[in-house]
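Removed: one protein chain of the complex. Kept in place: all other protein chains.
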Amino acid sequence: MKQYQLSTGEKKFVGSHLLVAILALAVGSLFGPLQAFEHAGWDIYPYIKPLIKSYYQGLTVHGVLNALVWTTFFIMGFLTFNVMFGLKRPLKNMTLNKVGFWLMVVGVVTAAIPILLNQATVLFTFYPPLKANWAFYVGLTLVVVGSWVEGWGLFATYLGWRKENPNERTPFIAFASILTSLLWQICTVGIAVEILTMLLPWSLGLIEGVDPQLARTYFWFTGHPLVYFWLLPAYISWYAMLPKQAGEGKMFSDTLARLSFWIFLVLSTPLGFHHQYVDPGVPPVWKFIHSMLTFGVFFPSMMTAFTVVASLEYAGRKQGGKGALAWIGKLKWSDPSVSAQLLAGILFFFGGIGGLANASYNVNLVLHNTAFIPGHFHLTVATGVTLSFMGISYWLLPYLTGKKLWMPKVAVAQSWIWFVGMIIFSNSLHVLGLLGAPRRVPLGLAPYVPAEWNSRLFQVGVGGAILFVSGACYLAVMLMTALSKEKVAEEVEVPIAEPMQDPALSPIWLDRWAPWIYGTLALVVVVYGPQLFELIKNMALTSPGFKVW
Amino acid sequence: MAKKDKGDEDFRPTGTIAVLAIFVITLIAIWATIYMILVGRGGTL
Partner (left out) sequence: MSTQQMHIDPYERNWMIFSGILLVLFAVAVSVAAFGMGIQVPAPEQRVDPRTVATDPSSPWSNPGLREVSPGKYDAYVLAHAVPNWEFLPKELSVPVGSSVSFYVTSSDVQHGFKIQDTNVNFMVIPGQVSKLTVTFDKPGTYNYICTEYCGSGHGVMYGSITVTP
């Protein structure tokens, strides 16, 4: 049975997302090694002063391009692909989606200019009263609004499908992609309010001061669900594509996969205070409630762990695997898309453990703003998500371009090099954090570094160097594939793992949106409303801006 | 459409239990280590 084919124009549109994403990753990743080497005692920043004035300007570029641009563009491209391919139809209004895409591109350029001119060295969290040039805030707003517009285009496409197919279950990859986009639209209200009501008017001189505690609260309203916006697309691939690629596997439980996504929708947003456990302006009772909800949101990841591993086990045994663990060796490790995502999953386990520790209310006192935090997020967004996205691009780019993947053996090696480099890099940061080392500090130059930290600081540099090699391999494979003259012999097959049970047999409430959306909004109002009301009622716009870099 | 293969009914995810057991033991060990650091550093009230 031939698969549904995207048109050339549609493939180009998805591909343009990947292009921007990979360009962002290429530039953003240049600063990773500089930071890592700095920690190890080799400070290269003085040599690049004409271009980049400080460690912190580099760190801003690294964070904004990697954590915000690489991710958002890749995700919107992948979700758009999933909606078209999953629903077997073109976008309802391609022009609308293109408008969204171009808004995002204009936004990136608008924010990039002040960043590169050292007028927005505020890191990707841009906490006021650090005050960036107004164009930085405009740029970020355009990226977010552009992603909303693309999302509306996806919703319209889905509603069109639903009208024509009132009784069918939404195909999983389309369902999960629509949900992810919806989650994103709900949670970005936080930073939209922060930027539009405070930071933008402030940077334009229309208001004299801001309330930093309130600004933080708006930011982290979005900041936690942001990580699910990053993670769920990787989960879509792990659930619905990877098992097929790894050994002709199936999706172990379509029902529980859908249920886990619904729980993510409901629980991703109403727990942002777990990033504010040690903020002075939020009462402990709300912090505690959010911490309990955070334990709750760990639950669908536990479900995901089971379903994904079981789906992979099915594939491994189908390929002849025996024994409790030996079946793992029978998975198709020679496929670069598989090796990348399996290794991403393994390291993501550890990222999840660190995340649970961070989220455990007072346990956060040990970890907050220490090096444990970048250790943690390099396992989650920089490996679980990023390495998975690299793995997805290893089949998606050939699919979109019709070109053969350049040197698959290099691509496989790339994932292993990332894996080894990340273990060294991230493990040292975790340990440094437990020893008390702070984050966001050029530790190679800090005066309070005890001898105890030195070996780990050196390892950060070693890990960073290895990651740099892997990043270069990835970019080489992508570039050479795009430039290749070698076409694939036949259409690249989009890997889709069939569910083991017919989705039509699962309860209807797993395919109805209204109750889940109402539940999500109600919970957010209950656990955020009162404290937001307090903070807004007692808002004190007393902080003027500072440019302290 | 889900196509059932022969043997689908018989598939028991025992290897999954093995993998997750390793995960859970690691999770508890690391979490408990950090918790003990917290407790060792004393009260804040």
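Going by the order they are written in, the chains are A and B; count residues from 1 in each one.
One rule holds for everything that comes next: a residue touches a chain if its C-beta (ideal position, glycine included) is under 8 Å from a C-beta of that chain, and two chains touch if they have at least 3 such contacts.
Fair warning: this is a prediction, and the values are worked out from it, not measured in the lab.
For the options A:Val282, A:Ile328 or A:Val412, the residue in contact with the chain missing from this view is A:Val282. In the complete assembly, the contact with the undisplayed chain comes from A:Val441, out of A:Val441, A:Leu521 or A:Ile536. By the touch rule set out above, subunit A reaches the unshown chain at residues 54, 56, 123, 127-130, 211-213, 216, 252-253, 255-256, 276-284, 287-288, 291-292, 295-296, 298-299, 302-303, 306-307, 310, 356, 360-366, 368-370, 436, 438-443, 445-448, 501, 505-508, 538, 540, 542-544, 546, 548-549. For subunit B, the list of residues touching the undisplayed chain reads 12-14, 16-17, 20, 24, 28, 31, 35, 38-39, 41-45.
Operating definition for what follows: only the chains that are shown with their structure count from here on.
One finds 23 Å separating the Cα centroids of subunit A and subunit B.
On the subunit A side of its complex with subunit B, the touching residues are 250, 252, 254, 305-306, 309-310, 313-314, 316-317, 321, 323-325, 327-328, 349-350, 352-354, 356-357, 360, 362-363, 365-367, 434, 498-503.
By the touch criterion stated above, subunit B contacts subunit A in their complex at residues 1-4, 8, 11, 13-16, 18-20, 23, 26-27, 30-31, 34-35, 37-38, 41, 44.
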